[in-house]
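With one protein chain removed, the remaining protein chains of the complex are shown where they sit.
The block that comes next holds chain A.
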Amino acid sequence: MKTLVWVEHDNSAMADATLAAVTAAGKLGEVHLLVAGSGCRAVAEQAAQIAGVGKVHLADNAAYANALAENVAPLIVELMGHHDAFIAPATSHGKNIAPRVAALLDVMQISDILSVEGEKTFTRPTYAGNAIATVESTDAKLVVTVRGTAFDKAETTGGSATIEDVSGAGDAGLSSFVGAEIAKNERPELTSAKVIVSGGRALKDSETFQQVIMPLADKLGAGVGASRAAVDAGYVPNDYQVGQTGKIVAPEVYIAIGISGAIQHLAGMKDSKTIIAINKDEDAPIFQVADIGLVGDLFKIVPELTEKL
């Protein structure tokens, strides 16, 4: 089987999410990549180094700069003329583009796979991860998105793929990019952080969240996450949200502070290796999944913990 993997990037560097998708694709067959963007040859060169990659398709066009689905989906459909599976990481780009490609190919997409069980058989989470379905596609081609935490990352070196320029139709004339507010963050990215410190509604407000959570995260070199309640209340921006519809994380250590543990939150973090919960309510559901729990007032515990580490 020949697969085409969507390379996640910002036109200058490849994002890690790509690497898990490459690993998943490698279980299906030959791995080709697509780098679609503007002025993104450096990304293609970087992607060509990934171990196990056969070919990199490079579509360099101003219309692809911001990965607008209306523009890149027809390009992918064209390339799918000589590929059997389109594989995208389940990032916001991947989730936006893949179903548009699937519908154009008249294929039913399989979202967010956790494992490859056979040529057309996969497992995927449903019901916020409370049920794991094993599903088999009966379509002629495959369109799949890949949960990043479920697959090892492919090696970023060792490959020497050829880069082939491709051109697509460019601008579909349906949509335009206006702008982005991408948070500048010095901290480790949530989906690849080894340690995550995450705060919930109990943090009271934005200022308190900053004062309590950030020093501990700094001390541990950790990424910072939040529950939906904390994001909805405006303590932190939306890209901090961990959960069923936010980011799916699986760090070595996840420290949940003042998070009760709604199933929607657990869906995003219960694959973490070690879960530590700090909560004043000893009956909070978070303690049912925590490896280490500490019951008490987070406003006393967290500063003390930060100091003693």
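By our rule, a contact is a pair of C-beta atoms (placed from the backbone, for glycine too) under 8 Å apart; a residue touches a chain by one contact, two chains touch by 3 or more; residues count from 1.
Operating definition for what follows: contacts and distances are computed from a predicted model.
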From "Electron transfer flavoprotein subunit beta", "HPr family phosphocarrier protein", "Enzyme of phosphonate metabolism protein PhnG" or "Multicomponent Na+:H+ antiporter subunit C", the hidden chain's UniProt protein name: "Electron transfer flavoprotein subunit beta"
Chain not shown: contacting residue from A:137, A:198 or A:260: A:137
For chain A, residues in touch with the removed chain: 66, 68-70, 73, 91-93, 95-104, 106-112, 121, 125-139, 173-183, 195, 219-220, 228, 231-232, 237-239, 244-245, 247, 252-253, 263-264, 270, 274-276, 282, 287-295, 301, 304-305, 308-309
